[in-house]
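Report on the following structure.
As you look at this complex, bear in mind that one protein chain is not there, while each of the others sits in place.
Letters A and B mark the chains in the order given here, with residues in each chain numbered from 1 onward.
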Amino acid sequence: MTAAIAARPASRFRVRPRPRFTELVLLAIVAVALVVGAVSLGATEQLRAATEAGKAVRRLDFLPPDPQGLLVYLLGLAAVHAGFVLAGRRTDQVLLPTVGMLGGIGLLLMQRLPQNLVVQSFGSAELGLGQLQLAWLLVALAVVGVLGLAVRSDTWLRTYKYTWAAAGIGLLLLVFVFGSEVNGARLSLSIGPVTGQPSELLKVILVVFLAAYLSENRALLAEESTRIGPVRLPPLPYLAPMVVMWAIALGIVVVQRDLGAALLFFAIFLSLLYIATGRPSYVVLGLLLFAGGAIVLYSLFGHVQARVDNWLDPWRDPQGAGFQVVQALYAFGRGGILGVGLGAGLPTIGGRLPIPAVHSDYPLAALGEELGLVGLLALLGLYLVVVSRGLRIAAASHDDFRSLLAAGLALVVGIQAFIIAAGNLKLIPLTGITLPFISYGGSSLLANAVVVGLLIALSDRGIEPPPAPRDRKRHLPRLSRLRRARVAP
Amino acid sequence: MDGFLLTLWIIRILFLLLIYLFLYAVVRVLLRDLRAAARGPAELGRLVVLASPRGEPQPGGSYPLDAVTTLGRDVNNGVVLDDPYASGEHAVLTFRGRNWYIEDLASTNGTYVNGIPVEGLGPLGFGDEIQVGEIRFRLDRGRS
Partner (left out) sequence: MSSAAPGGIRGLRRRRSRAIKANVFRTGVAVIAGFAVLAVGAGWWQVVEAERLATAADNPAVIAVARRALRGEIVDRNGAWLARSDRDQNGEALRRYRDDTISQVVGYASRKYGTAGLERTFNAQLLGLSGADPLGGLAGKFLPAQDRRLGLQLSLDLRLQRAAVRGLGNDIGAVVMLDPVTGEILALASTPVYDASAIADPATATRTFEALQADEDRPLLPRATLGRYVPGSVFKIVTGIAGLDTGAITPATTFQQQPAAEEDGLLVDGFRIRDGHHPMTGDTALDMAEATEVSCNIWYALAGLAIGGDRLVDEASKLGFGSAIPFDLPTAVSSVTSGDGRMPGGFSDDAELASAAFGQGETFVTPLQMALVAAAVANDGVLMRPHVVTALTGDGPGARAIGPETWRRVMSPDDARALQAAMEQAVEGDLGRLFTAGAAVPGVPTAGKSGTAELGGKGEPHSWFIGFAPVENPQVAIAVLVERGGRGGERAAPLAGALMERYFELYGTP
C-alpha cells in the first residue's frame, strides 16, 4: 500500500501571540509598588524641604521626584512584556517582573541620592545619577527583550566554547593594559565617553565556557578520578583547565586587586563543578585551595591585608580606613525593623552623605536604613526568586549544557548578590562588585541583563502543539488495522 | 503635622506591603509550577526502538513521550537519531486532544508509518510502526 495519507499541508509551527497573564499581573503589582514608593519619596523630600525652611507642611503633594523617569521605566517594562506576548514563546513569566521590581527599587534609590554623585555630559546635556541609571536600565531592558525573543538555540554558545574563553582572556588583558584605576582597583575601561567594567561581562563568558566544557567532559569527570590518598581529584588532564581557572582568579586579585570578581569566579567554578559531577570532594578540595590561596594572599599583599583587617575591626580606625564600614553599620542600626522611610535616611555629615560610594558599593546599607529589616528581607527574597527560577530552568532541561548554563547564570546573579550583601553586612570583607540591578553601573546592568535575557530564552518550554484538527472524521481508518508493510533494513 | 506624618508612614508601609504582595504572588506561581512538575507528566505514550543499526538510539530501548517530541539527528532533538538518512530535524510526534500525530518536517528521505510515507501531518495509533532512515520505532501506550 503506497497510498499517501491525505493530510493537511505541512504546517510549520508558527509563533503567534500568546497572552502572558501571570507576567501581566506581576508587572501590574510592580508598577503600583513603584508608584507608591515614588510618591513616598516625593512626600519625604517635601517634608525635608519644609523642615529645613522651618515651615510646617499643610498639604500633601502626591508627586514623585521624577515622575517622567518612572513612567518611562514602566513603559519600558510594558514594551518588553508586549514583545514577549507578540513573540508567543512559552518562556518564564516571573523573571521579567522580578528584575523589573529590583531595577525599579534601584532607580528610586538613585533618584533619591544626590544627583551630582555621578555626572556625565553628552554634548550640551548633563545627566545626573538618576537619569544615567534610568538610561542604563532602559538599555538593559532592551537587551533582556532582544535576547528573550531572539535566542532560539544555544548551539552558538555551546560549539564555540574555546572562542569564548579566548575572548574572555582577551578582555582581561585589555583591561590590564588599557584599564584605569579606580579606588586602587584596575577595573574600568573607557571607550569615548562611556566607562565600563569588562569584568562584569567576563562572568557571563566564564559561565558559558564552563557549562560547555563541563557538559562535554561530564562523564569522565564524574566517573573517573585520580586518587591521591583518600582524596579524589578530577582526572589530571581535565584538571588542567580548571587549575588554570583558579590561577586566573588569583591573578585577578593580584593584578587587578578585584577581590570580589575573583571570589565570584571561583565560587561559580566550584558550584558548576559540583553540579556537573556531583562529587562533594571536589568542592572540599576547591575550598581548601581557596583557603590556602587566601592565606597566601593575605600574608603577601598589603591591600588584601588592609581589607581583611578593616573587616575584622573597623572601629580601630573609625575616622579613617574603617569609616565606610562603620557608617554603613550605623545606617543599618538606624533603620531598625521598619526603616526610616525612603528618602529619610542617610543623615549628612557636613553636607555630604555619610557613606562614601553608597550608590555603587553600599546600596544595601542605604536600603536597609530606609526600608528597614522588613524591606531588606524582601530584597533578599527577590534575589532568591531569580536564582530559584534559574535553577528550575536548569533542572527542567533535558540537556546537560542547557542545565549547566541555566544554573550557572542563575548562580552568577545569586552569588554576586550574596557577596556584596555579605560585605555590606560585615559578614565578609567588602569587595568592589555591584549589587545586581540595584547598584549604579552600566556594565553591571548590561551584564546582568544578558544573564536574565539568556535565562528567559533558555526557559522556552517548546512549541505548543497546535489544536487538534477539526475534520478528524475525514481521515482514513486507523493505520493499525491495515497490513503493515515492512521495509527491509 | 501629625496627620501628614501619619499619612506619610501609611504610604511607606504600603510600599513595603506591596513588595511583599509581589513576593507572595511569585511564590504562588513557583509552588504551582512545582506541584505541576511533581505530578509529573502523565505518560502519553512511549516510543519503543525496534531496529537501530548504528546503536543510537539503543535498540530495544523505550522512551517516554511528551506532548511534543522531535526526532532527528541534531543533538537538541527529544530523540536523537544516528542515521545517515535522517535529517537534522526529521519529524515531530505530537499529542493533540486525544490522539497522536506525526509530522514530517520536510526531511530529505521522508518518514514512513507502517510503510506508508507521511506527507505533512498524519494520525498515529498505538502499535503503529514509524521508520526514519534505517531506524524503526513503535508507538506504545504510556506506562503510568
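Odds and ends about this structure:
The criterion applied here is as follows: contacts are C-beta pairs under 8 Å (C-beta built on N, C-alpha and C of every residue); 3 or more make two chains touch, one makes a residue touch a chain.
Quick caveat, the model's predicted, so the values are computed rather than measured.
Contact with the chain that does not appear here is found for just one residue of A:L129, A:A366 or A:L404, A:L404. Of the listed residues A:R112, A:K203 or A:R334, the one in contact with the hidden chain in the full complex is A:R334.
Of the options A:G170, A:G251 or A:P318, the residue whose C-beta touches the omitted chain is A:P318. Checked against the full complex, the candidates A:L47, A:V387, A:I433 or A:L458 give a single residue touching the omitted chain, namely A:V387. Listed here are the chain A residues that touch the chain not shown: 218-219, 222, 271, 274-276, 278, 318-319, 326-327, 329-330, 332-338, 340, 347-349, 354, 368, 372-373, 376-377, 380, 383-384, 387-388, 391, 394-395, 397-400, 403-404, 407, 411, 414-415, 418, 421-422, 425-427.
Just so we're on the same page, only the chains that are shown with their structure count from here on.
For the pair chain A and chain B, the distance between mean C-alpha positions equals 29 Å. Interface residues of chain A, counted against chain B in their complex, comprise 1-5, 7-11, 22, 25-26, 29-30, 32-33, 36-37, 39-40, 43-44, 47, 56-57, 60, 93-94, 97-98, 101, 105, 153, 155, 338-339, 341-342, 371-372, 374-375, 378, 381-382, 385, 388-389, 392, 396, 398-399, 462-469, 472, 475, 478-480, 482, 484-487, 489. Those residues of chain B that touch chain A in the shared complex are 1, 4-5, 7-9, 11-16, 18-23, 25-26, 29-30, 33, 37, 51, 53, 66-68, 75-76, 78, 94-99, 103-106, 112-129, 131, 134, 136.
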